[in-house]
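The other protein chains are all here in position, but one chain of the complex has been omitted.
As written, the chains take the letters A and B, and residue 1 is the first residue of each chain.
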Amino acid sequence: MSPEQRLLQLGIKLPAGNYAPAVHSGSFLFLSGKAPLPVNDVKPRGRLGKEYSAEEGYALARSACMDLLATVRNTLGSLDKVVRVLEVHGSLNTTPEFEDHAKVLDGASDLLLEVFGPAGLHARSVIGVASLRNGVPLTIRATIECEPQD
Amino acid sequence: MSPEQRLLQLGIKLPAGNYAPAVHSGSFLFLSGKAPLPVNDVKPRGRLGKEYSAEEGYALARSACMDLLATVRNTLGSLDKVVRVLEVHGSLNTTPEFEDHAKVLDGASDLLLEVFGPAGLHARSVIGVASLRNGVPLTIRATIECEPQD
Partner (left out) sequence: MSPEQRLLQLGIKLPAGNYAPAVHSGSFLFLSGKAPLPVNDVKPRGRLGKEYSAEEGYALARSACMDLLATVRNTLGSLDKVVRVLEVHGSLNTTPEFEDHAKVLDGASDLLLEVFGPAGLHARSVIGVASLRNGVPLTIRATIECEPQD
């Protein structure tokens, strides 16, 4: 009996969201937006330019990018199946006066280069937004080229 | 004589915009941003967290997603040519304090699952923006995998 058949027989219904952390199509992997990881079980909240400096933002972007890479590994089985990073987009929860967007997103870009080398070199964009879900300070999403799916 | 030749002969010039509701390339369909449909001929205007609650936002996201699906059908001829939904991105016109972005975008995500089943499961992102064209409360865009064009 297959695991899926066993679930059916046992009457177990796994929780299922209405969206996916990642979608794999051909040689492309499309990733959902990711927020920084919790610190001591607390999810970071606040604005760049108010609760967080640009330096702290750099660390937050690196943290969100680590969660992104965890999703890539969960989806593909291994980061070694990444051919190259194509696009990275950052949405920063900022005060209207904040201008150091590039410095913050560098936290994600630098990590991608450290992990993938030249294959981590990506196109990118970064904006300052009015609000984000649960008040998180930033979200990052990406599109990745990977080995084609069977 | 072909329809296009007839237009030329009749001196009729169809109105043409400077962008397309959708662009089909290979097995990808790229869709322009869509706002909620008019209610009693009036286009919804206002902000989430002020003029609209998160519950109302859910319905507005569902409505914008219906317009998105209408564009997919107009472009491909039938929704049956959709292989799977790849990405959905929501831009919500919010107050700075709004935090229920996920609940609002669920209006679009739930509709896609209802219509396409597992093929509707998509990667997504959602942000709160400072302003939108004509003061609409949200826009939604998507990238879709479809049967390759001839």
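The rule is short, and it goes like this: a contact is a pair of C-beta atoms (placed from the backbone, for glycine too) under 8 Å apart; a residue touches a chain by one contact, two chains touch by 3 or more.
Worth saying up front: this structure is predicted, and the values here are computed from it rather than measured.
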Which of B:L79, B:V115 or B:L132 contacts the chain that the document leaves out: B:L132
Selected residue (touches chain absent from view) among A:D67, A:E87 or A:E147: A:E87
Interface with the unshown chain - residue positions in subunit A: 27, 49, 84-88, 92, 94-102, 106, 109-110, 112-113, 121-130, 143, 145
Sites on subunit B contacted by the missing partner chain, in the whole complex: 18-23, 25-26, 28, 30-33, 89, 91, 127, 129-135, 139, 141
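Going forward, only the chains that are shown with their structure count from here on.
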Rounded Å distance, subunit A centre to subunit B centre (Cα mean): 23
